[in-house]
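Of the protein chains in this complex, all but one are displayed in their positions.
Read from first to last, the chains carry the letters A, B and C; within each, the first residue is number 1.
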Amino acid sequence: MALKQVQTTCAYCGAGCQIMFTVDTATNKIVNAVPAMGRTNQGTLCLKGHYGWDFINDPQILTKRITSPMIRKGGKGSRLEEVSWDEAIQYVADNLTKIKKKYGPDSIMCTGSARGPGNEANYIMQKFTRACIGTNNVDHCARV
Amino acid sequence: MTMGVHEIEDAKLIFNFGYNGADSHPIVQRRIVRAKQKGATIICADPRVTECARIADVHMQLKGGTNIALVNAMCNVVYNEGLVDQKFIDEKTVDYDAFVEVIKKYTPEYAETICHVPAETIRKAARMYAKAPSAMILYGMGVCQFGQAVDVVKALGSLALMTGNYGKPASGIGPVRGQNNVQGACDMGALPNNYPGYQNVTKPEIQEKFEKAWGVKLSNKVGVPLTHVPQRVLEEKDPKKQLHAYYIFGEDPVQSDPDAEEVREALEKLDFVVVQDIFMNKTAEFADVILPGTSWNEHDGVYSCCDRGFQRIRKVLEPPKGVKLDWEIICEISTAMGYKMKYKNTEEIWNELIDLCPNFAGATYAKLEKYGNIQWPCRSKDDSDKGTVVLHQGKFANPDGKGKFYTADWRPPQELENEEYPLSLSTVREVGHYSVRTMTGNCRTLRNLEDEPGWIQMNPADCEKLGIKHGDLVKVVNKRGWCITRCNATERVAKGATYMTYQWWIGCCNELTIGSNLDPVSNTPEYKYCNCRVEKLDDQAKAWEYVNTEYKSIRERMGIKMVGKEAV
Amino acid sequence: MTENMSCYVLCDPNKCTGCKACELACFAEHNKENNDVAYTVGTVTIPVTPKLYLTKTEKYCMPVQCKHCEDAPCLNACKKHAIYRDENKQVIVDQSKCIGCKDCVMACPFGAISILPVSDNGAVLLQKDKECVKAASKCDLCTGIEGGPACVRVCPNEALRLVDLNEEQLAKSIATANSLYDSRLS
Partner (left out) sequence: MRQFVKGNPDLCIGCRTCMIGCVVEHEGRRIFEIDPDGYDFNPKLHVVKTAKVSVPVQCKHCENPACMAACPVGCIKVINDAVVIDQKECIGCKSCMQACPFGVIDVISQVGTSQSDGSKRVVANKCDLCVGTGNGPACVRVCPTEALKLVSEEAMQESVQKKRVATAEAAKAIADAMAD
């Protein structure tokens, strides 16, 4: 076992608790999670912080981790088919471009995410919406 | 929040309004408990006996949907009994007289008829709040998730203004933001009216700055709020305003948005739906394209916690084969559409954005490493600028530097109880599950602790009337939809009111919630009030069979192979 | 008028010398019949288990014992109903019902209860696993014993006395009335 420790911020609420993960780099699995000393959490965690990490090993309990881009090639209602990243990116780009041309940029809506992705990904999403698509139609699930 | 989470435990008085930290942020509730242990006075306004209400010196158990009447009445007492901080009002605020005109009507006796809180209790709470050397207001979704929400926030702000409770340690007003990075998504401009750093899209000088930075012409038209999407798809007649494509990133509106049926209809009608997520979810079932991103623990970055604190997140594990970093996916699509975006890593993105946002400019990765947590505003890259704990010190962020008084008359919720649907229904939080539960529902012990079909919290007297016992399966129904869940008979809720948490597939309360009554400013739906009826299910065995079969079938749709797995 | 109140033994720490005569007398009095404990130490075959506890501070000492509270926290805390109030309003532990859960020890604000071994027939009682039986032990005012509390009787310095507030209160209130009458004249 090759163990390393990484400190990060808990993703389960706005308290922003610091967690220290121990990882087995050989198997790429989390071994342990313990509270770290953060400004807000002072070495404490709640149940989600202590025990909310085993989803990451895709345990197939509630839903399956998505590990490949998928497209409904046969249109609405057809089966989702796994495709390559190149195909998926091009497919999205083509369709969005088509809709933008036909109905204008304000016919497209994008969301950021108040959950796992982080600030940089949100910045990129709103920049994409505003600079590439050309609309301010970007929002996120702040009101949930 | 205008203050820091760590300051809560040093408060002399905490006025906790519609905020249930014990279930939504246990580690913030910990500070409230510590404050109480250190001698703080606690006032709690909540229709339920929450953990905070339980330890409060005064608990105002108001009827749901009457928030502003209660706040106005407290302001009325403070005004009539001369408990105001006149010097603060004279020097640092505007619009006091207009505000007083509104609150005059809200005597505690009048408010009692609306809120069902005894007038003397309102007086007692108002006096306690006004006389405390410093007082902190914490509020949560119990304030925000109503058709009349922003009014209440402003009224609470006015209560703090009239007593001079700003700009000193352990004072002010704190919206304790729910999700881990809701503050961050707002900070980053994932909002229809703001660029990153709360810079308004309608201001020409701001538009010009971003056009220059991004090298492209930008729109100055405020965009569509998320909660308007179903209406813009299903009902909008003006072709220019109709939505045709929806790129959903790290969200599950079918589960989390009100009136699930309406959301499903909208997704079906849209020409093109992209879902970028880590797990299969109910929204992904309507996607034309699914793009697998990375999970928390698989990427680097920064989150903003509820008190404006930037903190690093770090890659703990290598992501599985086949997925891509979220920002990489978006950059590649953008590039394929002709607007080139390319970055080496999150730090490069971060550096671009903090240079565009004066309030974030000083919070470099190097400083985040060094200090661990930086509360914005942090304007200078110099090591000496460690951020700002308390906002509004000296002057307010308004253009004239003054605090603005405002309140409004009470408006009842849109959909009230009636003969057919005699109970009220409000959505609340489940402590062991996060959001739509695709992550925590896949965690073994958290699933063990609470699982389908969830609970509906009801007063024992209401249960008795219906002949149902704690633990019985019941049907909850109103004109928009229905679901099946378990009865949780508890004296912690008032007669006539019911409460459900929103992450269950079977006990899915968003089949019933109301999507049309949005706050006019924040566009937040009225998750906290609609009507419903609870029905007894005579054949419990059959009902359990329905729950188990349905659970199994949804899990199968979500890609779980049920072979060898026991039914729930 | 105040309810009829229970009595209790109170010590004057100014008189107490810490000789422990009270503890031994208490132990002997309660174990005379079942355990053959006489007044000399040589006859004792079982652990010494008093119902009052000599406590020393830096400056003085005294035995601490039950105040027979009117709203007794120990009685209210006991889930086994092993603590009851007798006909004289004294708070009594029925050791045969006690399971040694320690709730009464925690509840008592005076430290007047300890968990101690229980003996019978000259030997410590044993549980199934050979551990000795332990039970809450506290002052019962020597209820049913002739002559009243043994501790009061044996104290060489007359530091302990049985307090009957019903009588004292009456005497005090009469004295107050008298003094009011006297002061009226002046």
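Just a few scattered comments:
As a working rule, contacts are C-beta pairs under 8 Å (C-beta built on N, C-alpha and C of every residue); 3 or more make two chains touch, one makes a residue touch a chain.
Please read all numbers here as calculations on a predicted model, not as lab measurements.
Shown chains touched by the undisplayed chain in the intact complex: A, B, C. Listed residues C:33, C:71 or C:129: the one in touch with the omitted chain is C:129. When the whole complex is considered, the residue among A:45, A:83 or A:99 that touches the unshown chain is A:45. For chain C, the residues touching the absent chain in the complete assembly are 10-15, 53, 55, 57, 60-62, 64, 79-80, 98-103, 105-106, 108-115, 127-129, 131, 133-135. For chain A, the residues in touch with the chain missing from this view are 30-32, 44-47, 50-51, 53-54, 57, 59, 61.
One chain is missing from the display, and on chain B it is touched by residues 21-23, 26-27, 29-30, 33-34, 36-37, 49, 51, 54-55, 431-432, 444-449, 490-492, 564-566.
We take it that only the chains that are shown with their structure count from here on.
Chain-to-chain contact here is organised irregularly, matching neither a line nor a ring nor a star, and falling short of all pairs touching. Here the CA centre of chain A is 19 Å from the CA centre of chain B. Chain A and chain C, compared by their mean Cα positions, are separated by 68 Å. Here the CA centre of chain B is 59 Å from the CA centre of chain C. Among all residues of chain B, none touch two or more other chains.
Here chain A touches chain B in the complex through residues 6-18, 21, 23, 28-30, 38-41, 44-49, 51-56, 58-72, 76, 80, 85, 88-93, 95-97, 99, 102-128, 130-144, going by the rule given at the top.
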